[in-house]
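Here the complex is missing one protein chain, while the rest keep their positions.
When the chains are written out, they are named A, B and C in that same order, and each has its own residue count from 1.
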Amino acid sequence: MSQHVVRQKTYVFVFLGLIGLTMLTTGVAYIDLGPLNTVAALVIAFSKMLLVILFFMHVRYSGGLIRVVLLAGLFWLALLIGLTMSDYRTRSWTPAPDSWSSTAPPTHP
Amino acid sequence: MPEVEAHTQPAGLAHQFGDLEQQQGAATLGIWVFLVTEIMFFGGLFASYAIYRWLYFAAFEGGSHILDIRLGASNTIDLLASSLTMALSVRSAQTGNRKATVAFLIATVILGGIFLGIKAVEYDQKFVEHIVPGLDWSPEGNILARLAPGGLEHAQIYFFFYFAMTGLHATHMIVGMGLLLWLVLRARKGIFTPSYFAPVEVVGLYWHFVDIVWIFLFPLLYLIGGRY
Amino acid sequence: MHNLPFQPDQASTIARSVDSLYFFLTAITLFFTGLIFLTIFYFMIKYRRRSPDERPRAIEGSVPLEVLWTAIPTFLVAVVFVWGSTLYFENSEAPKGSLEIFVTGKQWMWKAQHPEGQREINELHVPLGRPVKLTMTSEDVIHDFFVPAFRVKKDVLPGRYTSLWFEPTQVGTFHLFCAQYCGAFHAGMIGSIVVEEPDAYESWLAGGTPGESIEQAGAKIYQQSGCGTCHVDDGTGLGPTLLGLYGQPVHLTTGETVTADEAYIRESILLPKAKIVAGYSPIMPSFQGQLTEEQLNNLVAYLRALGKEQPKPKEAGKP
Partner (left out) sequence: MSTATLEPRVHAPRNYLNADYGIRSWLFTLDHKRIALLYLVSITFFFVIGGSFAVLMRIHLTEPQGALVQPETYNKLFTLHGIVMIFFFLIPSIPAVLGNFLVPLMIGARDLAFPRLNLLSWYIFIVGGLFTLYSAIGGGVDTGWTFYTPYSSTYSNTQVTAVAVGVFITGFSSILTGLNFIVTIHKMRAPGLTWFRMPLFLWAMYATSIIMTLGTPVLAITIFLLALEHLFHVGIFSPALGGDPLLFQHLFWFYSHPAVYIMILPAMGVVSEIIACFARKRIFGYKVVGFSSVAIAVLGFLVWGHHMFVTGQSVYAGLIFSLLSFLVAIPSAIKVFNWTSTLYKGSISYDAPMLYALGFIGLFTMGGLTGLFLASLATDVHLNGTYFIVAHFHYIMVGGAVMGYLGGIHFWWPKISGRKYPNAWAALAAAIVFVGFNLTFFPQFILGYLGMPRRYAFYPAEFQVLNVMSSAGATILGVGYLIPLIYLIWSMRYGPVAEPNPWGATGLEWKTPSPPPTENFAEIPVVEEEAYAYSAEETAGA
């Protein structure tokens, strides 16, 4: 049980950090980094999540069990996205008929 | 007659627990397991979003540029502020400061209300622009021009995800605000003490989770590709 | 038909190798099930309780045994995995020079189109000893092209191509089943694959279906349904001209552009309001339920032929 009482100053600093990161992610969106835009947005969002989890949700002060439960949740989410994505990414690898997006049945001479 | 428990029951201790600490530990573990089920519940949506975003990136980028980034950003800051006030209310419940707990809880509810208000404005904008999949999907004018290149069908999928994800998030917000109001009533009666504040911590963890969902929704929906 | 069959015909090149893996797995199953059953029966008899307060000695477990019955199943499973995967990979790609046939699954019937223009419904004539590649799509829900005798099966998805190939090694007629539930008459969506000697196949091809071709039947329905009143050839009518429509892009009121393929033509006949050509109003009545599948097929074939009167630019041939 998180008996630990966090100082108010810590909370305010964490809050300011979160605001800063929000500004950052919005600002970065105005720069054309190509595919990196997505990576940047995800990294910033992930770090904001960590701040909220560690300080606001006391995970930094709570026991290992809570951390294992949280990591399990994130790992299972990664499982769902990763394995499903593996199907979509490799679907056009084999020389199957042209990419699946063509809708019209063949016009035949 | 079952013989009476050796010690009289401390306030708020349920009969199946040995002591308050075990009960608090069970409550915390319980909410965390519940939050993991919520991660998987939203996870199904995020996985589908990720798949279609990879398949129809142009349509998603087109749709994302139609959203108003100012409203999105201000909503994010508003929700982060509500997380701060929530954390402070849990802290004041922990330290037995009844008035501060109530004040911060009310602040959290107000910030939540502001968030939903901004959301309502955005939704109304979408209805005016006729880009609500399923109910009123007939974009025209420059909206149509910006959506057409990525393929209108695929743009419809983007807006379906916009409404599904933000709608599910808003529903969780409304449930959260209901819980907060219930906490306000109990906090005013001084039920929460430094040894019994589990309900406040549980609702706090739930609120922070809903905030984290928005922390991901904002960049994933509003900031697709560069806005240049 | 054989009396009590225990094995389907092995009528394609891969049938024999798939069956050998199948029998290896059957052997493993029978061996281990037998082993467990016999061991249990033996223990049940040998160690039955002699007296009510008999207390056997506690046995904690034994690491070597645990390692043994982890390693053996892992090894067996690895063998089966490698065997099954290589077999699957070898057969996942059709050999070059296969006979290309297009199959369209539609709620509760199979339509096949031979390269020479031959059309068949719920039947597929193929020559013996030559690989045949089927490129399949569905017009409505997910179906599944399954020929047990050839050990081949592949789902047929709407809006997408899937393909499978086989090389028949036995002359005869074999079952064709739909193996993915697709609605009321899923059980009726069956047919037969007719494997013939190459020369018999050629004569069947040349013979073609006697009597009225599909297009002629379609023309008659076109007149009877009065399509010409609105769809005037020079485009001055209430409806857009249908001359040369097939295969061309069509601009819709929603700004979308779709290709006028069979699916689009079929949909415009049954659900005219779904896609409206730009510049026209949604006044066309729906023919849902008034035309049978057969008539619809003929009408679509006629409209497709209508499109071919003008010399069309040769589209990049899709496989």
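Please note the rule applied: contacts are C-beta pairs under 8 Å (C-beta built on N, C-alpha and C of every residue); 3 or more make two chains touch, one makes a residue touch a chain.
This structure is a prediction, so every number in the text was calculated from the model and none was measured.
Listed by label, the shown chains that the missing chain touches in the whole complex are A, B, C.
Shown as candidates are C:Q7, C:S203, C:Q224 or C:T257; the residue that touches the absent chain is C:Q7. In the full complex, the hidden chain is touched by chain A at residues 65, 72-73, 76, 79-80, 83-84, 86-94, 100, 103. Along chain C, the points of touch with the absent chain fall at residues 1-2, 4-8, 17-18, 21-22, 25, 28-29, 32-33, 36-37, 39-40, 43-44, 47-50, 54-62, 65-66, 69-70, 73-74, 77-78, 80-81, 83-85, 87-89, 91-92, 107, 140-142, 144, 146, 148-149, 151-155, 157-160, 162, 175, 177-188, 190. Touching the omitted chain from chain B are residues 2-3, 14-18, 22, 25-26, 29-30, 33-34, 36-38, 40-45, 47-48, 51-52, 55-56, 133-135, 151, 153-154, 156-157, 160-161, 164.
Just so we're on the same page, only the chains that are shown with their structure count from here on.
Each chain gets one centre point, the mean of its Cα atoms, and the points for chain B and chain C are 45 Å apart. Separating the CA-averaged centres of chain A and chain B is a span of 16 Å.
One simple way to say how far apart two chains are is to compare their mean CA positions; for chain A and chain C this gives 39 Å. Counting only residues that touch two or more partner chains, chain A has none.
With touch defined as above, chain B holds no residue shared between interfaces to two or more other chains.
The residues of chain B lying in touch with chain A in their complex are 21, 24-25, 28-29, 32-33, 35-36, 39-40, 43-44, 46-47, 50-51, 54-55, 69, 73, 76-77, 80-81, 83-84, 86-88, 91, 94-95, 201, 204-205, 208-209, 211-212, 215-216, 218-220, 222-228. Within the complex formed with chain B, the residues of chain A that make contact are 1-2, 5-6, 8, 11-12, 14-15, 18-19, 22, 25-26, 29-34, 37-38, 41-42, 44-45, 48-49, 52-53, 55-57, 62, 65-66, 69-70, 72-74, 76-77, 80-81, 84-85, 88-89.
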